[in-house]
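A protein chain is absent from this complex, but the other protein chains hold their places.
Now for chain A:
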Amino acid sequence: MEPPPPPPPSATGAVSLPRLPILTSDELSKKAFGPLQKRINSGADVSFFLTSRAYKELMVWIMQLNHSLIPRLSPDTARPVCFPLEPGRRGWSEPVRRLREMLGGCEELILEAPPEENKNRRFGNGACRVWHGKLGERIQGWIDGLGLGVNGGVKEELRGYFMGAWGDKGRLDYGTGHELSFLAFLGGLWKVGFFGGGEEKEGEREREVVIGVVEIRYLEVVRKLITTYTLEPAGSHGVWGLDDHSFVPYIFGSAQFTKPILGRTEATPVEGSCPGAPKPASAVDKQTVEDYRGSNMYFGAIGFIYDVKRGPFWEHSPMLFDISGIKDGWGKINKGMVKMYRAEVLGKFPVVQHFGFGGLWAWEVDPEMVGERSVHLQSQPVQNQAQSLGQGGGEGGTKAPWARGAMGGMSGGQVSMPRPMDGGVMAPTGLPGRGQVPTPRGGIPNTGPMEQTSFPRGGGMHDRVGGNQFSVTKAPWAKD
């Protein structure tokens, strides 16, 4: 990677924002790439994941994208420079242009797979499976068309993440696990140098990835899939979750309105707003949402909620309603969203169980990350660390919170799935030998506390709930 430019003077102190490393040609030829491997099969595996290089680098990638959207103070103008979405923009860098073309292709496939009239369907429209099939037919050509200059194994991994980004074709649902898969696809492209590796231009390349690819195209196509094929908000926490399907637009959208910074060496603000940004309270006002949904991702996501939900906002979306009451500005919201994403998306078994690993996102211990484990375990349910809860990670219907990932897999079929050990019955939790987690050596400083919002606080409950209900011992009458 290029050396960072000399830090400009900053009131909050200069920091070096970590960036996702771009793989050298040596690494690209020597590392093992191939079909994505499913690794997360139990709660213990989630604990391991939270100490892995893949987890660390996914967070680096998200924070890198997040930082690029923060408004910049400019010496030339009195007002800070903001980065709104630009729906009508034409000039994109070549890599972003190609990706947008690819996503446009995904959207066109919807026309080739019109929703079926089938009175006896249960909920999701089966034509979505036709859409997935057509995507499967085109994807290799599209990946080849990106001109990556990488070997087949790398392309196979990228294809796996892309295919996993559109919901589950069996269950006909969509959630944050699929969204994560798309971020992994984009991060993978970054790692292989697709977006360039040259001089830093104040986050310009990252910014294009978010406003040109993630929001204006990917989320557009996702929302169209959800409404066209009535993809189930399954695994949703209903009114008690943030959103039935999405998470990242709330992170990036709050960054767009946060307190301006001098440049890329200044840390992400944790409070304050950009002058001229709408107040957080207006995020629940329908008219303001209409005014800003085209330019801001947070408002875009709420706009979609207004499109699809009926009833009073405070009733169907109380968490977003409560967040709109935050007085410390968009920076505070941004910080909270990142924390919540770590705990409720990356830290939850039902969401990350389908994530595939390989050479791009590696299932290997990162020595810096072992301290993360203890922090995250505190956010696991009291009974059993395997019992983790998702924010709607593509689980069909209610997912058993303790669910083991022995079946399913990413929709693209790119994940090798271990079969249940005894041909049908799920294994007890805490398999010996799997997901052995190194002993924590003490927390690393940059991870905030991971309090659980919806779990018991204080004493009392542990004793009462700690009985046999999540015992790994089978009941005497249980099947073999």
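We adopt the following convention: contacts are C-beta pairs under 8 Å (C-beta built on N, C-alpha and C of every residue); 3 or more make two chains touch, one makes a residue touch a chain; residues count from 1.
Here is the rule we use: contacts and distances are computed from a predicted model.
S.K.: Between "COP9 signalosome complex subunit 3", "Ras-related protein Rab-3", "Probable ubiquitin-conjugating enzyme E2 C isoform X1" or "Serine/threonine-protein phosphatase", choose the name on the UniProt record of the chain that's been left out.
M.R.: "Serine/threonine-protein phosphatase"
S.K.: In the whole complex, not just what's shown, which of A:Q37, A:S93, A:T230 or A:T288 touches the removed chain?
M.R.: Within the whole complex, the residue contacting the unshown chain is A:T230.
S.K.: May I ask which residue of A:V81, A:V239 or A:A281 touches the chain that does not appear here?
M.R.: Touching the chain that is not displayed is residue A:V239.
S.K.: Hey, which chain A residues sit against the chain that's not shown?
M.R.: 119-123, 170-171, 230, 232-234, 236-241, 244, 308-312, 314-316, 318-319, 322-323, 325-326, 332-333, 335-337, 339-340, 343, 350, 381, 383, 387, 389, 395-408, 420, 424-426, 429, 451-456, 460-461, 464-465, 467-471, 474-475, 477-479
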